[in-house]
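Every protein chain except one is present and positioned as in the full complex.
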Amino acid sequence: MAEFEPKVIAFVCNWCTYTGADLTGTSRIKHASNVRIIRLPCTGRIDFMLLMKAFAKGADGIIVSGCHPNDCHYTSGNFHARRRWIVYRSLLNFMGVDIRRIIFSWVSAAEGAKWAEVVNTAVNEFRALGPYDEYKNLAPIRANWRTEHAG
Amino acid sequence: MSRIGVFVCHCGTNISATVDCPGVAETLSHVPGVVHSVDYKYMCSDPGQTMIKDAIKEHKLDGVVVSACSPHMHEPTFRRACAEAGLNPYLCEMANLREHCSWVHDKEEATTVKAIDLVRKMVEKVKKNQPLYSIKVPVTKTALVLGGGIAGIQAALDIANAGHKVVMVERDPSIGGHMSQLSETFPTLDCSQCILTPRMVEVAQHPNITLHTYSELESLEGFIGNFKVKIRKKARCVDEKLCTGCGLCSQKCPTKKNLSEFNEGLGYRPAIYSPFPQAVPNKPVIDKTQCTFFLKGKCKVCEKVCPTKAIRYDQEDQILDIDIGAIVLATGFKVLQPDFFPEYGYGKYKDVIQGLQFERLASASGPTSGEMKRPSDGKEPETVVFVACAGSRDEAKGLPYCSKICCMYTAKHAMLYKHKVHHGNAYVFYMDIRSGGKMYDEFVRRAIEEDGVKYIRGRVSTIYEEDGKLIVKGADTLLGHQTVEIKADMVVLASAAVANDGAEELAQKLHVSYDPYHFFAEAHPKLRPVETNTAGIFLAGACQAPRDIPETVSQASGAASKVAALFSQSELTREPIIAVVNRTAPPLHSTCTGCALCVPACPYQAIEMEDIKNRDGKVVKRAAKINPGLCQGCGTCVALCRVKAIDLQGFSNEQIFAELMAL
Partner (left out) sequence: MQDKIRQKARELLSSGAVKVVIGYGEGTGSRVRALFIQRPEDADRLIMDERCVQNLAVYLTKHEVRAIGKPAIVAKMPVIRSINHLAYEEQFNEGDIAVIGISDSDELVDLPDLTSVREYAAKNPLLLTAEERAELDKLETMTREERWNYWLEELSNCIKCYACRASCPMCYCPRCTVEVNQPQWISVPAHEIGNVEWHIMRAMHLAGRCVNCGECTRACPVKIPLRLLNQRIIADIAVNFGQSEDYALAAFNPNDKEDFIR
């Protein structure tokens, strides 16, 4: 059987990490192809419910990334996000959700190499953790029935 | 059912080398809602764009996904192409197959699988896209410049010379600011008044500039391009139209012993006064706290002597309402006050003075007419000690920052002193000499080498009086912390530059952020140094941080060019990527709970609470409202809103959700 390949969803901000990932491309730095990036304007826009839904949709791991402190394009969106994550992460851990499967990082627009590294380490760690069946198995009624049956 | 067109670009071989582009297009053609799916070598080329435009018309597409490079590269290109074909540009999205896929992965099946995922999620997003329209904001082409120092003067002149109206508001009776108090300026030692006064006069005479001195900002409402300000014009008790500035009133005023603010308390002025001879406007004001008439009810000497009958004791403060398009904040700084240094005896010993006082002593227009006379007894000081970093870089006292200008002006002070008292001794206690700037280090070297100023690296611990001398005790850190004691006749403290009085209050009125020391904060420390977080409000000069004249002037010109750019069009066009609060049918009116928790979270103060009224004018609901002129579209409020009453256009909950569910 082939090695398990984790499904990884990344929520990133438009100005730092998305642009940083563009730089990874421009610099042709190869990295694991498991990650699917969802672009949002700012880490402040990342609703905690999106992370919850990503697991429900079958993600084995999640990356959340934005601008370094003080570099936010919107000056403080990342600060607000960071507060939210402190609370959210602790709550999930308290509920027994495997928070090793959510990786937070700051990747600036100049850190193309760092993005590749974040992706590779994340994928390796998620691969080692194996599929997140614990959460996936909660969803006998698939969360995507609506999108599948709607146009 | 949606009618989506998918256009897969090979980007030469940049994408197709590792991604099976025809395969991606083929797979996508089977996705529900996709009615047209093709691949092509260069989508961004003319034929490529034409292909998209033709397909929009031929297949009646209501959504387009261009699967090519990063949206940062070509999103504007393809959105424009869609608009030209009659499709709302915001119904076009890009899937990033190049930077995020083909360039970073090898040619293998997983790469194409990823490419398909990336395109499919954008197809699902586009299905939920709504047509959006750019926001047009009208612009009132009048700028408000707050502060009439060199920063404000430069900004006002630049904006006025660009052909726009300027309203300048200055708190003091005259413009000129701290620069008008200076004797000479580093590093050239040209006379400050000589270079400044022509500009002050230019401001007063410029047809595009309206000057309100002895006035303050009362309130501000509105947003970029559309501010409404109230200016309080304080009562001068002098009719500015009639007054010719002859100065007879000041000469005859019996109350003359009032400490002069302009001379930093080293001289006196009458109760009716112009701060200095070159004041602009040269119209006096009555200081009601010192005027005998206002205190005791009789005198009226000025009224009697005024040849044009311009005195108005009953004048009241006036409130002016002005429409403004942009604001330049140039409110400057002040120097630390005496109570900060009990150990230096400032305020206790008359001959311990601060830098601005020294400027007045050295100035030809100052209280000593430029002769070096110390304040206590008017004697020429034989030995003068200059203490740099008085208050600055002192974390223990809460001012960890460097005031930046002191190293240079201290060198200048020592030099000016030596030029006036050739046989005198000038000592400078310093921590470091920071003289970065064109001709700056040469200037300091000149003070040391040519003028023989003695620099001692160390801090002064205490200053006290003994036998008519000021004993300055310090350490010389270059001589192994050896104690140094100097018997001085006068001590000049290079006291720290701090935020001006009322800076915090003003920042709050303007919704501008400020740092812990109440200096106004720029939007980005590197890339947006003259903008504030509030769109349409710009910064110039020392209200942002301590800075010298050349820096202040260049920043003021920078702020002015931002204003001029804003005023170059009659309407401001903004991307419609902004947050909106939903409105629903009564009785709900909006799902907003009115909890107002989003208000403090907005980095741009774009959210306010609004009363929703019914036809009879009765308030039926209180809900958040986002000002489209101020919102920058970060979405922090969207993620914070518990009931999802706020959504972000272009990155709406439905769009992101659909994108996620496609994976």
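Remarks
The first chain written gets the first letter, and so on, giving A and B; residue counts start at 1 in each chain.
Keep this in mind: contacts are C-beta pairs under 8 Å (C-beta built on N, C-alpha and C of every residue); 3 or more make two chains touch, one makes a residue touch a chain.
No experiment lies behind these values; they were computed from the predicted model shown.
For the chain excluded from display, the touched partners among the shown chains of the whole complex are A, B. Of the options B:167, B:523 or B:598, the residue whose C-beta touches the omitted chain is B:598.
In the full complex, subunit B touches the hidden chain at residues 588, 591, 593-601, 609, 622, 640, 642-644, 653-654, 657-658, 661. Where subunit A meets the chain that is not shown, the touching residues are 48-49, 52-53, 56, 69-70, 76, 79-80, 82-98, 103-106, 118, 134, 138-141, 143, 146.
Assume only the chains that are shown with their structure count from here on.
Note: centroid distance subunit A to subunit B, computed from Cα atoms, is 36 Å. Within the complex formed with subunit B, the residues of subunit A that make contact are 5, 7, 9, 18-19, 21-26, 28-31, 33, 36-42, 44-48, 50, 53-54, 57, 59, 70, 73-77, 80-81, 84, 116, 143-144, 146-147, 151.
Interface of subunit B with subunit A (complex): residues 1-2, 32-33, 70-73, 96, 98-101, 103-106, 110-111, 114, 117-118, 121, 124, 127, 513, 523-525, 533, 577, 601, 603-604, 632-636, 638-640, 648, 651, 653, 656-663.
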